[in-house]
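Handing you this structure, nothing more for now.
A single protein chain has been omitted; all remaining protein chains appear in their positions.
Now for chain A:
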Amino acid sequence: MTAVMQEAGAPFGAAPPSGDAIVTEGLTKRFRGGQVAVDALDLAVPRGSVFGFLGPNGSGKTTTIRMLLGLVAPTAGEYAVLGLPQAEALPKVGALVEGPAFYPYLSGTANLMRFDAADPYAVRGTVRRRVEEALERVGLSAAAGKRYRNYSLGMRQRLAIAAALLGPRELLILDEPTNGLDPQGTREVRALVKEIAADGTTVFVSSHLLAEVEQMCTHAAIMRAGRLVAQGTIASLNGGLVTRIRVETPDEPGAARVLGSLGLAEVRIEGGQVLAELGGHAPEQINAALVGEGVAVRGLAVVRPSLEDVFVGLTGEGFDVDG
């Protein structure tokens, strides 16, 4: 099980820049109590992706992130971040781990300066500018001089994201970045993640909110009780499940007949609605056909399978069941 290399002194970094930003092979963490937090995890996070790391609370997401950041030693398995030895990879990684943590008696600016000082690669001469830019980016400029103690929960979360953006990053690891944020803040974080990803930075976001990940991620992995349930592009994860069309109409039999004549499968009527598998049909043509046949259409929607459906389909249980 333990795949430890013998040539420990061999130089790493053979991975080309185009390789995966995060790779794990059989990564396992068993805590002293015997509890297995992460069980033989094989993860591959492509560079440039926005990768959603999903799972209910207690499914091993944070432990995995702690291992990737070198805070917790794996019991078995291997991992690589940016294809570099840890000391060289971490300065290029911005991280938000299990909520914000700062010095309550320092201001936002002083806190960021403190963490910048801990990074051996950070350039001292540019720290003022970088701190200002990071605060600006998360919308905290006005509160920069305020003590952290007096920050609201949302401001604390923003400051933690600012800390992750202090330097030029190739990988951003965000553990539950929208925790404690109001809907407005959540939208801002989502926009920020998209903006960062647009610059080519790989973003690894953990979340227990499936809908949130679906909205901003290109790839996802789903964890359950320490094990990987599935991973891939959002499209491929959804691929196993079909997209349906839903027609709201007072004339259910008429609509069902039209859908059937168009060749749609699995047509069924559900109290004021007609559902069918969309297949390769264009929704607008279906609409035109319905109207052409004199069927009154009150509403028409394409129902895409959500990650929640994927999760339920794979595990046979609801997503909010704690591991």
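Rule of thumb we're sticking to: a contact is a pair of C-beta atoms (placed from the backbone, for glycine too) under 8 Å apart; a residue touches a chain by one contact, two chains touch by 3 or more; residues count from 1.
The working rule: contacts and distances are computed from a predicted model.
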The chain missing from this complex carries, among "ABC-2 type transport system permease protein", "Heme exporter protein B", "Serine protease" or "Phosphate transporter", the UniProt name "ABC-2 type transport system permease protein"
Among A:V72, A:L153, A:V242 or A:A289, contact with the omitted chain is made only by A:V72
Of A:P91, A:G180 or A:P305, the residue that touches the missing chain is A:P91
Among listed residues A:A117, A:A142 or A:A211, the absent chain is touched only by A:A117
The missing chain sits against chain A at residues 2-5, 7-8, 10-17, 19, 23, 25, 31, 66, 69-74, 76-80, 82-88, 90-93, 95, 97-99, 101-106, 113-122, 124, 163, 167-168, 170
